[in-house]
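Only one protein chain is missing from this complex, and each of the others stays in its spot.
By written order: A and B. Residues from 1 in each chain.
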Amino acid sequence: MSQTPENFSANLAWRHRMGWLFAATCRLATWASVVFLVVILLVIVSRAWPRLTPEFLTHFDSYKPESAGMLAGILGSFWLILFTGAICVPIGVGAAIYLEEYARSNWLTRFIQLNISNLAGVPSIVFGILGFTAFVRMFGVPRTAIVLALGFADVRIPLPFGRSVIAGSLTLALLCLPVVIIASQEALRSVPASLRHAALALGATKWQTISRQVLPAAMPGILTGVILALSRALGETAPLAVLGAAYFITFAPGRINSASDLAQHPDRLLQVPFDQFTAMPLQIYNWVNEQSRDFQQQVSAAGIVVLLVVLVLMNGSAILIRQHFQRKIRW
Amino acid sequence: MTAGSPPPTTPANAQVKVPRGSSLKRRFTWNGAYEKCIRIVLLGCALVSVITTASIVFVLLYESVLWFPGHTPFFGKVSLVEFLTATQWTPQFDGNQHFGILPLICGTLLTTVTAGAIGLPMGLASAIYLSEYASPQARSILKPSLELLAGIPTVVYGYIGLFFLTPLLIKPVLTGVFGLSVDGFNALSGGIVVGLMIMPMVASLSEDVLRAVPSSLREAGYALGATKYDVSAKIIVPSALSGIIAAFLLALSRAIGETMAVAIACGNRPQLTLNPLRQIQTMTSFIVNMMKGDTPVGSIEYQSLYAVALVLFLITLTMNYVSQWILRRYREAYQ
Partner (left out) sequence: MTTLAVPMSSARPANPSHIGPPAPTLGAAANAAPDGKRKIKIQTTDMGFFYGTHQALQKITLDIPERSVTALIGPSGCGKSTYLRSLNRMNDIIEGTRVIGKVLLDGEDIYARDVDVVELRKRVGMVFQKSTPFPKSIFDNIAFGPRIAGVRSMATLAPLVEQCLKQAALWNEVKDRLKDSALALSGGQQQRLCIARALATNPDVLLMDEPASALDPGSTARIEDLIDDLRKNYTIVIVTHNMQQAARVSELTAFFCMGRLVEVGRTKQLFTNPKEKETEDYITGRFG
């Protein structure tokens, strides 16, 4: 096995050929994913094309493919994500603040941290089962309702929550929680320690330091993480399907089907969280499962296009926020 | 002002002063009480995640294992041995119910193995390309594309599997060319789309891991006359191996827990088969299909949902935990 110059250079040529092959394989694999992305988008858009009309956005679902629309899903998803954010963001950011700013490194902190990263890996369908048991059925409490008389309007809160927007939002909020916490922690960690020290040295209390200096500085990162988490929640189907959310429904939560409904009955807003709902991905799933080919291939593709457009808008706004603040703040 | 504070020597000094206490002693202030409340509220927020995990465990155990007077859990009605070894899963057949989870496990295994066979090598190759080869321009196209791919909802992947891959690729090739019989719903199409779905995750996790390898190792390799291929494949990847394995585990656990894509593309017939061209049912698609119908609460088929979910939860939790343990050791090794 002596290494003569000849076989060394032959070896080198072989190695160069292997290297070229290796690089080409890696490149191919990577670009293949982009090609796949483009192909699926083209397939979906071309199939959806005949159904992509304004009526598709403004009509409720129908048994006839030509008049089926996504309004219930769009409004349902809107309310669902609104309440999800309202529940998940304060808790998630609060937890991140506790872990980054207050917690000492002891067993409790390590346990919470480990728990969060494990929770992030729990399948979404398991969250659905939790939501069904804890919010839809509320562990089987007898069916009642609390009526809150607010003077100008009554709010009827059903117990258990049943298949309502609030049950869905609570479930999705728990699902998003680990993502929001982890993103917020990273954002807080990226705020330089000198900012905290400067505020503390001026006699600021811990919370004053956090609320007036650290949080504003971390806000772009937190917002980006929140939007990404909520856009993931927007596309989630499995937990909502497990909750038993409606597939076919011809009204929006709170019966607020249009702007004029809202103008005439603003009190219906209070009933929104406790009403039945469907969501965009659920409608798509329903259409895919329909018998008719038109529903299966075209209407569901149109639904997918609408969902993807909303997702792209959300992600785009996250990118804009990040860029806007990056220009403004430099350390 | 304290007694010892300086006399106003300059006019400016005499104007305005911030009020302050006469001593350093802590006094009761509303502000101080507020600070304490904030701390407790924040701790509460942090504990929500712990409570969530605890509730998941409780909910799953309650219907499947926990025994109370007047409440018989799933494993009180079906023995654990039968659950783990019987080969039929027919919870909906009245009078002929069988609860052997093997067909569901087998379905999950089929889709996961297919997904892994597609997603893991492609993801790793992308990670190597992105961290070692790609130009900044290529990266600026590839990274957002991968993020977009990772952000596509899973129903969309199901749609692609059912209405694109199966009729337009799998059937023409396997039936048309090789003459194999392919079901309209099949494990292969679901596995492929799940593979493409986990691929961006593998790529981004592995890229982080590869970038964590100190550049001194690269330089040492080049200094010994190694080619770029030698350095990437024989130095970087082996030194990052444990991190890559952790990324693979995370991605596979995601594939196991994936629901919609397989529920749409792979069908709903639990059968014990290793043929990826057959219709199958995974654990997740069983749960989603069972919950769609109005299963009577407390019935054995209702409880079987929780038993299956418990198995799913334990498998994914174990994989995540192992993966995080490996990743932590990996990071410690390179810091």
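Everything below uses one rule, namely that a residue touches a chain if its C-beta (ideal position, glycine included) is under 8 Å from a C-beta of that chain, and two chains touch if they have at least 3 such contacts.
Since the model is a prediction, treat every value here as computed from it, not as a measurement.
Checked against the full complex, the candidates A:153, A:195 or A:321 give a single residue touching the omitted chain, namely A:195.
Although one chain is not displayed, its contacts with subunit B can still be listed: residues 2, 4-6, 9-10, 12-13, 15-21, 23-27, 32. For subunit A, the list of residues touching the undisplayed chain reads 104-105, 194-205, 208, 212-213, 216-217, 328-330.
Heads up, the rule we're going with is that only the chains that are shown with their structure count from here on.
Taking each chain's centre as the average of its CA atoms, subunit A and subunit B sit 15 Å apart. By the touch criterion stated above, subunit A contacts subunit B in their complex at residues 12, 15-16, 18-20, 22-23, 25-34, 36-37, 40, 43-44, 47, 90-95, 97-99, 102-103, 111-112, 114-119, 121-130, 132-134, 137, 140, 174, 177-178, 181, 205-207, 228, 231-232, 234-238, 241-244, 281, 284-285, 288-289, 296-297, 300-301, 304, 307-308, 311-312, 315. The part of subunit B that touches subunit A in the complex is made up of residues 31-32, 34-35, 38-39, 41-50, 52-53, 55-56, 59-60, 121-122, 125-126, 128-130, 133-134, 141-142, 145-149, 151-156, 158-160, 162-164, 196, 199-200, 203, 227-230, 232-233, 250, 253-254, 256-260, 263-264, 284, 287-288, 291-292, 294, 297, 305-306, 309, 312-313, 316-317, 319-321, 324.
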